[in-house]
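Read through the structure below, which is laid out as structure tokens, and then see the notes.
The complex appears here minus one protein chain, its other protein chains still in place.
Here is subunit A:
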Amino acid sequence: MSRSESAVVEGPSAGQHPVGPGDGTAPRADAEDGGKQPRRALLHTLSRTLSRLLSRYWTVLALVAAWAVWVRTRQLNQIVAPTPAAVFGDVLGHPGAYLPDLGWTLLNAAVGLALGLVLGVTGALLVWASPLLSGLMTPMALIMRSVPVVAMIPVIARVVGFGITAVLTVTTVVSFFPVFVMAGSGLRAAPAATRDVFTVLAATRLTRLRLLLLPHAVPAVLVGLRLTASTAVLSAMLAEYLLGTHGLGLLFARSVTFMDPARAWGTALVATVVSVLCFVGARAAERLGSARFS
């Protein structure tokens, strides 16, 4: 890591010498301050990173290639299935068409995720605090889990109306359950011996919660968050598609209506990339959190 960093830092300093258009002058300029080594190291790390990426994510490339071949060989109409080139071209050529809606979707997903996190942890705490509330919360949470969110959408639309509130309700409902379950099990999973130590120290319930149970539940909650993060983006899109006024979901609905398949597929592409990024981010947070708290 430090090796590649130093190579990156030294790269531009070598470039301060007048470098001609051909390769012929560049090595000589490097040789003057002994900078041939960094350049080669840079190339080396670059090719190594590239081959590592390739070996790990070659399936993605294969998928895109298969898509291109499929469209070409079946001679499908652009309206049925656009080529990868058309889709990537639309996304990269008209970022302005995607960005505002992407922003809305991310906002919806993030706020829903945050609300789900807060409500899930609060719910788990209520269940921990009182058996009465446990009897109330657990069946409700189970119902919310068992009924597909799509089936709930008409009810949600009836209760809170269309627009951003409805979208946020859907993303919150989706995010709530994993966090609720994981936080609940995290609160109960503190090792028996440590609980005994707290008992012998005459810890109050609140002290026990603050100093033992809550820190112990952090990795579990982060697992819940990781499970939810990518789903939150997709459920935000779904809600936008069905009852939203902004966002990628609506962009997709419109593009389909106005026969713009490149845009519709582009929306799907953007959503996929963003979901994957959210998942990667949440996984990094989970790793950091579990390293810190266990």
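The rule is simple: contacts are C-beta pairs under 8 Å (C-beta built on N, C-alpha and C of every residue); 3 or more make two chains touch, one makes a residue touch a chain; residues count from 1.
Just so it is clear, contacts and distances are computed from a predicted model.
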| item | value |
| --- | --- |
| Omitted chain (choose from "Acyl-CoA dehydrogenase", "Dihydroorotase", "NitT/TauT family transport system ATP-binding protein" or "Aspartate carbamoyltransferase") - UniProt protein name | "NitT/TauT family transport system ATP-binding protein" |
| Chain not shown: contacting residue from A:199, A:245 or A:272 | A:199 |
| Among A:88, A:162 or A:293, residue touching the chain not depicted | A:293 |
| Of A:78, A:130, A:207 or A:272, the residue in touch with the unshown chain | A:207 |
| Residue ranges of subunit A at the interface with the undisplayed chain | 191, 193-194, 196-203, 207, 211-212, 215, 292-294 |
